[in-house]
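Shown below is the structure under consideration.
Partial view: only certain chains, each at its native spot in the assembly.
As written, the chain order gives the labels A and B, with residue 1 at the start of each chain.
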Amino acid sequence: MSDSGLAWQQVRLLTIVAERLLRDRILRHLDQMSVSGYTVIDSEGRGSRGVMVDEWQGDNVEIQILASIEVVDRIAEKMRERYFEHYSIILFAQNVDVLRGDKYKRP
Amino acid sequence: MLSLDLLAANLLSPVVLAFVLGVVATSLKSDLEVPPAMHSAMSLFLLLAIGFKGGVAVSQASLSTLWLPLLTTVAAGIATTLFAYLVLRRFVGLSKIDAAAVSAHYGSVSAVTFIAARDLSARVFGEPEGILVALLVALEIPAILIGLWLGQRSSRGGERMWLSIREVLTGRTMMLLGGGLLIGALAGAERMQRVTPLFFTLFDGVLVLFLLDLGMAAAKRLKDVRIVGWRFVAFTVAVPITHGVFGVWLGTALGFSPGGAAVFGAMLSSASYIAAPAAVRMGLPEANPSLYLTAALGLTFPFNLALGIPIYLAVARALS
């Protein structure tokens, strides 16, 4: 957190990288999990599976979600339960500073 | 039976040569690439154009002549799926899940194989029956449903199955092929005339570009071929030939022209690599995607493009 006059607050940033096919399903999960928003970026990648079934739309998507620790954990849990076993998907989380922190902290 | 000039006519066509160029470029690690957006744009164009063409044909056909071919096609789709499944279980020795996943692809159909067969057939025998496009649409789905059902018997989650089925029915391929068919049928030949220059006249040229791209994709898939074993590789050639010859015979029995019967054979022979992989990946995630993608796109598609199609044409000529 910086020393300026700006009211930076800490929230958690979760990044999910998954095969394109999962995109709409993951976003539907997020919509149901009281997340205030998300950002989606097209990407390519190589991982332990390296599967790309969807020639049509390209490779992977990277989904970024700003949320509270609890919500991030809930999302991560859901992803692990549903997709880790059979699909190309990874996720990582980190702390970041935001302005207007309440925006991201729906319970 | 398979005359040399039929082979030459096929192998020296710009469509096949473009595919070869794509394979060569990837093998040389060239930085040549088709942007993903261009790939999607061409898929969209080709599927919609086939739909339009079929719709115009359907609008000119009497509906009473459509039922028998349609039902036969659905039955043939189911039969080829089950046959492929049996071969994969007994002869190749795949697990139930993997066999189900792969058979869904071989019972379904590849639109590009259909187009390439139609092209060569038109040059050799003249324009084949227009209603073949309607059969293409009908052949796409049943195999995927059967494959999912075969695979999910031995797996959890029937809910997942319904989700997958919903996705196949509302998927891109169905929307464009089926939607195009409806538009073409509703608008009719005369109203479609103003879009002819884009969708019909340019069709072959776009196909050349698309096959350049597919050649690159197929070459990438081929890298996995070592993993799959020789029995599986044999499957990817022998079963398509069987399906293809069966299809030519069935097409002839349905009263199609030799060209139409050959195209029908190519349809049965071909393996889906657009609609089926996406549906199977969602519905049978435990299955190994390398298997079905390498088989359908890396092996069977090039085989049919280079040799299979001329073979089915030669068989059709012999049967007629």
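The definition used in the following text is that a contact is a pair of C-beta atoms (placed from the backbone, for glycine too) under 8 Å apart; a residue touches a chain by one contact, two chains touch by 3 or more.
This is a predicted model, so every value here is computed, not measured.
Novice: Taking into account all copies, not just the one displayed per type, what is the chain stoichiometry of the complex in this file?
Specialist: Taking the whole complex into account, we get A x3, B x3.
Please note the rule applied: only the chains that are shown with their structure count from here on.
Novice: Whole-Å distance, subunit A centre to subunit B centre, using C-alpha means?
Specialist: Once rounded, the distance between the two centres reads 36 Å.
Novice: Write out the stretch or stretches of subunit A touching subunit B in their complex.
Specialist: 21, 51, 53-58, 85-87
Novice: Contact residues on subunit B for subunit A in the complex?
Specialist: Listed in rising order, the residues of subunit B that touch subunit A are 36, 39-40, 43, 172, 217, 273-274, 277-278, 281-282, 285-286, 289-290, 293.
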